[in-house]
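Presented below is the structure to which this report refers.
Here the complex is missing a single protein chain, while all its other protein chains stay put.
Each chain gets a letter, A, B and C, in the order it is written, and its residues are counted from 1.
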Amino acid sequence: MNDLRSSYKTIRQHSEAICKPLKTEDYVVQPVADVSPPKWHLGHTTWFFETFLLKPYAKDYQEFDPAFNFVFNSYYESVGARVIRTDRGNLSRPTVDEVYSYRRYVDDAMDVFLSNELSPEIEAVVILGFNHEQQHQELLYTDIKYILGHNPLLPAYDDKGIENIAVEQNESWISIEEGVYEMGFAGDGFCFDNELQRHKVYLQPYHICNRLVTNAAYLQFINAGGYNNFRYWHAEGWEWVKNRKVIAPLYWFLINDEWHYYTLSGLQKIDPQQPVTHINYFEATAFAAWKGARLPTEAEWEVAATKFVWGQRWEWTESAYLPYPDFSKAEGAIGEYNGKFMVNQMVLRGASVATPEGHSRITYRNFFQTHLQWQFTGIRLAR
Amino acid sequence: MNDLRSSYKTIRQHSEAICKPLKTEDYVVQPVADVSPPKWHLGHTTWFFETFLLKPYAKDYQEFDPAFNFVFNSYYESVGARVIRTDRGNLSRPTVDEVYSYRRYVDDAMDVFLSNELSPEIEAVVILGFNHEQQHQELLYTDIKYILGHNPLLPAYDDKGIENIAVEQNESWISIEEGVYEMGFAGDGFCFDNELQRHKVYLQPYHICNRLVTNAAYLQFINAGGYNNFRYWHAEGWEWVKNRKVIAPLYWFLINDEWHYYTLSGLQKIDPQQPVTHINYFEATAFAAWKGARLPTEAEWEVAATKFVWGQRWEWTESAYLPYPDFSKAEGAIGEYNGKFMVNQMVLRGASVATPEGHSRITYRNFFQTHLQWQFTGIRLAR
Amino acid sequence: MNDLRSSYKTIRQHSEAICKPLKTEDYVVQPVADVSPPKWHLGHTTWFFETFLLKPYAKDYQEFDPAFNFVFNSYYESVGARVIRTDRGNLSRPTVDEVYSYRRYVDDAMDVFLSNELSPEIEAVVILGFNHEQQHQELLYTDIKYILGHNPLLPAYDDKGIENIAVEQNESWISIEEGVYEMGFAGDGFCFDNELQRHKVYLQPYHICNRLVTNAAYLQFINAGGYNNFRYWHAEGWEWVKNRKVIAPLYWFLINDEWHYYTLSGLQKIDPQQPVTHINYFEATAFAAWKGARLPTEAEWEVAATKFVWGQRWEWTESAYLPYPDFSKAEGAIGEYNGKFMVNQMVLRGASVATPEGHSRITYRNFFQTHLQWQFTGIRLAR
Partner (left out) sequence: MNDLRSSYKTIRQHSEAICKPLKTEDYVVQPVADVSPPKWHLGHTTWFFETFLLKPYAKDYQEFDPAFNFVFNSYYESVGARVIRTDRGNLSRPTVDEVYSYRRYVDDAMDVFLSNELSPEIEAVVILGFNHEQQHQELLYTDIKYILGHNPLLPAYDDKGIENIAVEQNESWISIEEGVYEMGFAGDGFCFDNELQRHKVYLQPYHICNRLVTNAAYLQFINAGGYNNFRYWHAEGWEWVKNRKVIAPLYWFLINDEWHYYTLSGLQKIDPQQPVTHINYFEATAFAAWKGARLPTEAEWEVAATKFVWGQRWEWTESAYLPYPDFSKAEGAIGEYNGKFMVNQMVLRGASVATPEGHSRITYRNFFQTHLQWQFTGIRLAR
């Protein structure tokens, strides 16, 4: 079995392994627009291989079902009409069984397809498909957590406690000297177009913390009235706090005067040593302001990241998601992958407990809108 | 087996029979606020028996799951907090299997409970529970149709074609003389509180049509530009037409210049002889205005209804849903059943193909808001 | 001077007299969609005479400004496009001076026009124009009150205290026997099309109160927790209370634990003897439910109205605004006057302190949506 065939199998099986603990009903619902039903993720990642590889390049390939293009297209304007995003949770059909049949069908065709010699261009799309599916594996975790964590019965996903991580016991600050540094991807492996081109940046001297902000520290912010004092907040963040009556991170519940949080393993008491999670950009910057610190820029983060442990929480940076110098979009639908989202979002760096192994890297640029909390996000401070 | 036990079984089984053709996924979704997930209907009707009979009156009854009260309460303010209506489709748990277990559990307890001698007051609540479940049986049909009929795959529910009915071939008009008539329920059987008290009304002379408006007649209205001419519409109806860009009844699709409609048996060409269905009050009155006619009042309908065939489409009337003289609400939660909805809704009379046998009667008052189309509604004209 | 010319002058001058105490700025704003800027009322009533009389029938009449049709059309679809209702307060031009010039111009032309012999059809439109302007005179008062009463400076309109009225000292109940009665307009004078045809109704025996509910009585309802108890409210009314956090009628302010209200003469302590005012249908029915009473139907009101004093508050009835038997719309734009609003509104009977003398009558049907409070509305109970 060649490498691509083997990687294909491994990656595809991981998506299904993530869904193993689910009930059929859990695959279907969409409590908010940003959270897609798990069966949609399973279908959409399959549609990606069918649409961008099998249909254009695989000899004699028969489309599984023409209606699925409409159902499983996410946002590619180039490839036709699609179910609007907020309607995904309204679709009881195709059923979960049908989606798995779709996966089987496409997997079989891909296995044959990947046995052939592929041009470098086509191989690049295959590898993009792998990375695309890995991104949806992360979303499977975060969306499943949202679906179960917003159900009044608060059911656990499994009992493995994957959210708990080893944490640095002692806080220290890493100092970086001012000067010209390089950032962005270089080398032979895969990267997303948004990591290019590698380029020079000038950094002022700065300090960056060796570890993430803990629940204990964040509780101090809450107890100090952080959610009641406009001074720490962006004007837009303050509106969000007031309109939504926010008093704590997502998934936190105050039960008999004691803070709990919902985790994938169910409701638990807050562990003060663990990094605070599920805070949005507004909360991250408000906490930093209260501390008299700030978030690092993504350049600062990337330059210093060899000097600290990272990778189990996405870390908000103070950088807007914008193109690097000489960024250019690919032609065709693949060109819609990243560039068109480069507005009104902030960059996150690192990786999370939900990120598949081998998917992230030091130059990886994740990005979300400033009000979103449902990813496994954390805070690293800089000065 | 006594009558109540036997009726209980028959009625409860009918709800489950309606759901037989569904896939698990079909039980879960809620495409719009007015449409509840089928599993919610199954759970809510069960909750009714548990809440208003077993918990207060059944000796040693152990509640199935205290959390279910929150999940399956519909609108009874008296019995605690509830999932807001628009969130019902966001709940993957309890699963369909759990809901059926809940039904089994309550059915077993009810079977024991109904074996006992019951006071007349309690027996009245049992019978209200029967009628309540029958109302949700009708909603199961209309909500299932909405769920499947708004899925891009347009799957059929079954192949029985239950929507097609025998229709009068010839149109004629029934004349009623002016005078004092009586309306409202009288007698021994069950009726809803909104059908009381029986009272006198004075009617002017009028004519009422022997049959419902057909698809053929409604197509003439469409082809005559009925949806483009404000003159036929209430101001609020005209806003609805323009904002929603409505051009035909719900479930109608123009495919290759030919009108089709989605039925519970799938997509079909319009049958011109069948009564037009799934029109709202605005459409019903606009059609009538175009015809130079009007809708009957509910009094006119009730007085004349012995003279024509009715019962397979709910018929919009020109009467607002308001209390009859000497209407009074029951005490407690049961009192929330009807009275609090007596504002900004219109009365429908008759019954539909989805109405369980024996549930409706000549004095029955159904009611919906003026913009709603998803019930099996039709038009009978008066002059 | 003939009667029409003289009536025209009197009525037109009254509109301007109402606006006399206003500052230029007060003529311009529109704090909510239902409240129109006073200059819009002055322009729109003028546009009515120009559009329906001068342009079609006055020889050699030159339109004042063709753009004004767009600005001052209210809802007449027959006579072209119009500024959407919510945008009226965004228009600084035409200025107040220009609107008064428009009035002068049309008044001069009307004076000539009314000097001629008119056909009965045209005379009917003239008289409709008078009544139309009188309706807007009432709206001028209510809209001015809303504009000034929602300004944080709470400026008084004048010091005449027009809202205070003589009230019956003693409460008593009038009994009406059951039987067939007549209602609706008959006779030679003017009436709106919605008051026709006079027709018979059968009434059950009932009692109706000789006087309106007082502020003192309504305060008891407030103090008894009326706004906190869902049992008294329609489901839709209860949503309104909770969403808007309503705790008292419109214009009521709790200042240092004492209830005040804003009147056209400024902020004052609540006068307990005066009738409660500015309550909507939901509040009126909730109060009645709390009292163990109900609102009268419009038929009950009309039949009994010779036996009590009415006319300084519009009285909510329990009747939906629907056509009388044999109601028919006029042809053309005039036909849009009433019929198209006959849905989802409730009938009010009587008249208010803002109603011009001679405008109302015992058969007059006013109507508003159930959530609206800004009219001078009150409550009369029935049983």
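Here is the rule we use: a residue touches a chain if its C-beta (ideal position, glycine included) is under 8 Å from a C-beta of that chain, and two chains touch if they have at least 3 such contacts.
Values in this document were obtained by computation on a predicted structure and should not be read as measured data.
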**OP:** Mind giving the shown chains that are in contact with the missing chain?
**Re:** A, C
Subject >> Full-complex contact with the absent chain, from A:Y105, A:F190, A:F253 or A:F341 >> reply: A:F341
Original post:
Which of A:W233, A:Y261, A:F287 or A:F368 sits in contact with the chain that's absent?
Top reply: A:W233
**OP:** State which residues belonging to chain C touch the missing partner chain.
**Re:** 23-31, 39, 67, 70-71, 83, 87, 89-96, 147-148, 150-153, 155
Original post:
What residues on chain A make contact with the chain left out of this view?
Top reply: 75, 77, 178, 180, 199-202, 204, 206, 230-231, 233-238, 281-282, 285, 294, 318-320, 322-323, 325-326, 335, 340-344, 370
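The rule is short, and it goes like this: only the chains that are shown with their structure count from here on.
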Original post:
Are the chains other than chain B still all joined, and if not, how do they split up?
Top reply: A | C
Original post:
Farthest from chain C in C-alpha centre terms, which chain would that be?
Top reply: A
**OP:** Could you give the separation in Å between the centres of chain B and chain C, each centre being the mean of its C-alpha atoms?
**Re:** 36
Original post:
So, what's the distance in Å between the C-alpha centres of chain B and chain A?
Top reply: 44
Original post:
What is the distance, in whole Å, between the centres of chain A and chain C, each centre taken as the mean of its C-alpha atoms?
Top reply: 57
Original post:
Of all the residues in chain C, which ones touch at least 2 other chains?
Top reply: none
